[in-house]
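The structure's right below; bear with me while I get my questions together.
All protein chains but one are shown at their positions in the complex.
For chain A:
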Amino acid sequence: MTLYVKQDSLIHEIDPITKVIYAFVAALLPYILPSHTVALIVLVISIMLLVVGKVFRKIIPLIGLSLFLIVSLVIIQGIFRPDNVTPLFHFGPIIFYKEGLSYGLLLMLRVINLLCAFGVLILTTKPDDLIQSFIQKGMSPRIGYVIGSVLQLIPQMSATIATIKDAQRSRGLETEGSLLVRIKAFLPLIGPVIMNSLISTRERSIALEVRGFNAKQKKTFLHEVHTYKYAKVIQAVLILIFIFAILWRIFL
């Protein structure tokens, strides 16, 4: 299970750490500087990066998913925000206020901005590369393994569940129909799922151990993480912008 889209683009070439820094800086900026303009500028930059990365179309369903949250934010703020004073328009007895709508809009920009900023990271970075970069930066390989295996586990588990369902249906177990039927079917389905995952967990840990997962030596890496020429420059610029934003907020 990964949202990564294999493409050949400038954004894909940038190293994972730089993109992680970008994602955090871009996601936090609209909070540090709470103005519509800042949020809009960052959002436009993220969208441009997504377009350059040839993954813009993949972000749309993600935004669509959060649309319910976004729309309800705007509506609720527009109607109920405590500092609402200037009525803008109304549907019957429901009055929408300017202040609330404006704040709702800011929240909406922040949410979409957050999605797009992390979209740049997630849609253009292979999870393996990301995890490996972190391990090389000093993160424990155990944590790296946990993250990696969770990503693998979900599709693997849903495949196992499908097979188990087939196997039990083949023995005459009805799995569709009324609630009672479904409740009855729960144990025969979940039993093998749990047993299978326990067995595979044990086997996987043995397999890891025989390949020296816990060895104390300094490890080398199979894949060379490609380094990006301007990585250091971009990282420095991003961090400078971040610090500048904080200073701006404090002193101006």
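Note that a residue touches a chain if its C-beta (ideal position, glycine included) is under 8 Å from a C-beta of that chain, and two chains touch if they have at least 3 such contacts; residues count from 1.
In this section, contacts and distances are computed from a predicted model.
Participant: What is the missing chain called in its UniProt entry, if the choices are "Amidohydrolase", "LVIVD repeat-containing protein", "Spore germination protein (Amino acid permease)" or "ABC transporter"?
Facilitator: "ABC transporter"
Participant: Which candidate, A:8, A:83 or A:176, sits in contact with the chain we can't see?
Facilitator: Final answer for the missing-chain contact: A:176.
Participant: Which of A:66, A:102 or A:160 sits in contact with the chain that's absent?
Facilitator: A:160
Participant: For the chain not shown, which residue from A:34, A:64, A:155 or A:191 touches it across the whole complex?
Facilitator: Checking the options A:34, A:64, A:155 or A:191, the one contacting the hidden chain is A:191.
Participant: For review purposes, identify every residue of chain A that touches the missing chain, sorted by number.
Facilitator: Given the touch definition above, chain A has residues 160, 163-164, 166-176, 187-188, 191-192, 195-196, 199 touching the missing chain.
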